[in-house]
Each structure stands twice: as C-alpha cells, then as structure tokens.
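Take a look at this one; I'll ask things after.
With one protein chain held back, the other chains of the complex are shown just where they sit.
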Amino acid sequence: MSDDIRTLTTRLAEEPSSLAFLELAESLRQRGKLDAAYKVARGGLGRYPGLADAHDLMARILSDRGDLAGAFDAWSDALRLDPLRTGALKGIAFLYFRAGDVAAAIAHLERASEADPDDPSIHQALARVRRESTAAAPPPDTAPAPAPISPPAAPAPDSPFTAGVEDERGVLLVDANGMRLAGELSADDGSEAGDRVAAQLAGVSREAARATRLLGLGTWQSIAVESPGAHLILTAPTSETVLLVTRDASFPMARVGLIADRAARTARSWLEQVG
Amino acid sequence: MRALEPWVEAPLQSFLAESSARLTLLMTSSGQVVAQHGFGRSLDIMTAAALGAGIVASTEELARLMGGSRFEALMHQGSRQSCMLSAFSTPRGRWIALVVFGPETSVGIVRLFFDAMVQQLATAAPREPVRPTPLLAEDFEHELDASLKALLGR
Amino acid sequence: MSLVNFTAREITCKIVYYGPGRSGKTTNLQYIYGRVPESRRGRMVSLATQTDRTLFFDFLPLELGSISGFSTRFQLYTVPGQSYYNATRKLVLQGADGVVFVADSQARRFDDNLESLQNLQDNLLAQGVDVRQLPAVFQYNKQDLPSDLILTQSEMDDALNFRSVQSFEADALHGHGVFETLRGLSELVLKRLAAGTAVA
Partner (left out) sequence: MSKVTAGLDRVTRVPGVRGALIANSADGLVVAEQLMDGVDGRAVAALAGSLIARLARTAHSAGLRPPVFVHLRGDEGSILAAPGADGLVLLAVVGREANVGLARLEMLAAAGRLA
C-alpha cells in the first residue's frame, strides 16, 4: 500500500464523515484498484448523495470498469446537481461519441466549453469529434467498436404532445441535464432552437429552485416570461423535468398558463408510461 | 479541493457548488494557505496567497490610516474573470479568501454564498484545535543539508 | 507561524530577509532563484520601484523536498529596506518563522545596520513576538569589498549580534554564504518546529 493511500485510509477511518473518500477512491482508481475504489466511492456516496464530486468520481470508476451505462447514470446525476460540471459533460460526451452519436457528443462538449472556456482539453476534444463527424469512417481508436449504449434519458419514439392533445410546436420537455425529451421549438427565422433552449433550461430550473428556497418562497411552481413578441411559461411537471410552453404575445399570459398546466399533466402521465 | 483541516471542507464545498467560483484560496492573514480549490501547482498557490495577503494587509493599513473601518471586500473586475479578496474572522483567527470567478456567476452570488460559508466555518470549527507535534527524526539536519545541497546544486 | 498539514504531511515555513536598504536581501533571493531547478521553485515575485528598490516585498516559494517524511516548503520574503517603508515591513514580518538579518559590512553603513536592527526588534515587539524565541541568524554581506571599507565578522558580531546567534560572512552577488545562511536558519526553524512550539 502506498503512503498516500495509507494516510487517506487512516484519515477516513478516523473521520468517516470527512470528504477524504474522494481523494482515496481517486488514488485507488488511478492505481487500477477499481474494486476498492468502487467500494470507497459507494460508501461516500451513501453519506453524501447530494455531492456532485462523488457522482463524478463514481462515473469515472464505472467507466474504467467498463460499465458505461452505469457511468452515464452517474454523470447524469452529477450534472443534475451541478449542470455546469465540465468533467461530467466531457464524460457524457465521451460515452455518446463511443456510441456513435456524434451530434450529442458535440452538444455536450459545447456546453462544457461554455462552462469553462479556458480548458484546452475541451477544445481539443471538440476539434477531434468534429473532425470525426465529417469523416465517413468510424473513429479508428474506438475499434473494436463497442456496443452502442442507450442513454437512459433518450427520447421515447413518440411524444406526449403528438397525440392531438397539444400542439407539438412551442412545447418543450427537457430532462434535468438540459437534454430534450420531447417537443419542438422554432426560432423566428424558422430554424430549430429546441436543443439550444433545452441546454439552458436545466440551469434555469435549478436557479429558480434555489431562489425560492433561499428567499423563503417555498418550492417553485412556474416562471412566466414576457418578451416582446412571445409569452413563455416554465413549469416542472416532475422534479426531474422542465416544461416550456411558448406562444405568440397575442395570447394572454394567463391562457398560456392554462396550456402549460394541461401540457404538464400530459407530460406527467407520458413520463410515467415511458419511465 | 484540498484543505488543511477536514472541517473546512464541507463549507468550502458548498460555497464552490453554489457560487460557481473557478478558484478559491483560503489563507491566514500572514499568507499561509489553509485550503484551496482549482489551482494547479502548489508553488503558484503560495505566490497567489502571498500577494493576496499583501494586498489585504496593505488595504487594511490604508483604511486605518484614513481613520475608517476595515474594507469588507476588494473586487477586481476583469473582462473574462474577476477576483474578490476578503478578510474574515474565524474561530482560528483572521483568514483571507481569494476567489476568482467568471461571467457564469456574479459578484452578488459570490458574496452571498461567501457570507454563508463564513458562517458555516464559524460553527464547523472544532473548539480545541488538534495540535500534534510533528516528529522530525533526530537526524533531520542531514536530510535538510542534503535537500538544500540538491536544491542549490552544491 | 509554520503551517503543518499532518494529513498530507506537509510543512510550510515563512522566512523573512530583513536589513537596511541595499544590504543585499533581494540579491540573496535572486541568487537562490537562479540556482534552484525550475521544478522546485515558484515564480519569484518582486514588487519593486522603477529604480529596482523593493517597494513591498520579494517573494520566492521553494520546494525543499522531504524532511523526516514531511514534504517541506519554504516561503522566502524580503522587506523593503528604506526607513519610510516601515508599514509594509511590519506586514511582511507578520507570522514569520525565522529572520535572516542581512547587514551591510561597509563601515559607513554601520548606523543603518543598527537602526534597521532596532526597527526589527520594535516591529517584532509590536506583534507580540518574543525576540529571544524567534529563530534568527545574521548575514554580513559584501565581505568581498576591500578590507579598508568593511568591518570583519567579529567586528560586526560585536556591533550587532548581542545574543550571539549564528552569523555568516557573505558575498551574496556571487553566492558566497547564501547557502550557509539559508541552511543555518532552516535548521533553527525546523528544530523549533520539532520541539512543537510553533505549530499553527
């Protein structure tokens, strides 16, 4: 056993509530002691389920163990707690890339780059993935090709807003990581804006929750946004999702609110079915 | 993140998570590092701490000279990143924080959660600091000699 | 005060080079900076005036290596020598683990040395530091100058070194005595640390 691992182990034993498990598990992981790293990380996660660092660490360990679906879940958890966590964004981008979904990989790397514009490794990864996306052949160093993993938050084939209950356009359902679950959103020039907006919404929801909680206003229910030309309502159909409904400014805001309520109910029952 | 004593970790972690600060350095008023997040090299940390402590000390001296009360915080706003320096009281004496943050957060958010961290540190500090004596070996002089010789190439 | 991290087994010590203006404090640090491999030293920060007189302080962090299993780091500071910078001298002196008093051996700087030494004692006293307890050594710099211009080591000792602490002859510009001085003080600082009286 090397010195730092021994020191960390002693420290963790003396103070089980300390965050020493993060360093210890990481040291073990780097030395390839993946089972031991996993045990330490799992213990720490049990104690600190709300710590993004712990989920990020667990994801790295699972990824090293080849449990890519598990790593995806753990990085998603890290992102739910800290939507700008570049390590998790890079991790998920890597998994998408391995699964052959270059667009999703690029989207995650772009978010990582926005979160930390000074990290050169993100720019390098982006450049590489973009290069690969233009080349027809699969990336050479991924051979033998791993079985594509299906991300847990992948959109279901249908959508809650296509069954005639709602107009699909102008309704967007987003998961806690800012990934689009269903719906479409067009910009004024007709271009699709859904993914761009979705990426922002997870952060909006987190900030709204924090503001109402710290200001003694309870749990957040909705955000109504009046913009010249459009009325928007944001709600949280479940604790893990955000729903955006947007209509032309000629629609009274209160009516957009009613549409949003109905869309939220539809989304909830759809999520129960597909979940 | 690294902290000299474990009780500093949880308050600092929650400050980092809420404020989205890029770099944070906690130091004593004489510039000794107590905890840090986001720095690469330990020697760079020491330089940042020396300079930060120097700025705070000289600003406090300036405030005293002008007969005013201490400054709460110093803000340096840059186009890509900004920096806050603030001295605060802890059960372990006066400490200084150096926080570097970018446009993904704001001065108001950093200060709000910084104040929360100061309060959490005040309650988290154990009453009696543990002060074990470092056991330097009896022949540490030889090691010191060898280290300095190696260092200065003699 | 030295900072000791028992978990990571790290020791950090603050060492201050004190003395009158132009006695060679910055030169000591510059010599060390030039000799130490890049991986073992940080950036040398010099906050100086346009004429290269130290305005606030010079700062050089060093990675000493392992001493008794503790990864040991030194932070070397100089203070500005000119008498009108006393406010900044006091700030730099805060929390020092040891002091190197760099005296100018030239006979004509005799009074400047005495004045600076008195000033060091006043400043330490104001900070509640017992001068007798603080590890300190003397360095008599510029011993390379013609002998009719300078005082010898024993003359300097008689004039300044009332407590008979270790003293070193030096020619900091060429590195003579720089290593010995740093080694002498380091040993005192670490010994005091080992006695357990200076742990933060």
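Order of writing sets the labels: A, B and C. Residues in every chain begin at 1.
Keep in mind that, in the parts below, contacts are C-beta pairs under 8 Å (C-beta built on N, C-alpha and C of every residue); 3 or more make two chains touch, one makes a residue touch a chain.
Just so it is clear, the structure is predicted and the values come from calculations on it, not from any experiment.
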Which chains here would be touched by the one that got left out? A, B
Among listed residues A:69, A:127, A:214 or A:258, the absent chain is touched only by A:214
Out of A:5, A:34, A:102 or A:223, the sole contact with the unshown chain comes from A:223
Missing-chain contacts mapped onto chain B: 105-109, 111-112
Contacts of chain A with the absent chain, listed as residue ranges: 185, 187-189, 191, 193, 196-197, 199-201, 203-204, 207-208, 210-212, 214-230, 232, 246
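As a convention for this text, only the chains that are shown with their structure count from here on.
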Gap in Å, rounded to a whole number, between the CA centres of chain C and chain A: 54
For the pair chain B and chain C, the C-alpha centroid-to-centroid distance in angstrom is 24
So which stretches of chain B touch two or more other chains? 6
The positions of chain A in contact with two or more other chains are 11, 20
Name, in rising order, each residue of chain B that touches chain C in their complex. 2, 4, 6, 28-34, 41-44, 46-47, 50-51, 54, 57-58, 61, 131-137, 140-141, 143-145, 147-154
Quick check on the complex: what are the chain A residues that touch chain B? 11, 15, 18-20, 51-53, 81-82, 84, 115-117, 210
Quick check: in the complex, which residue numbers of chain C touch chain B? 1, 3-8, 11-12, 14, 32, 35-37, 40-43, 45, 47, 56-57, 59, 61-70, 72-73, 75, 77, 87-88, 91-92, 94-96, 178-179, 182-183, 186-187, 190, 193-196, 199-200
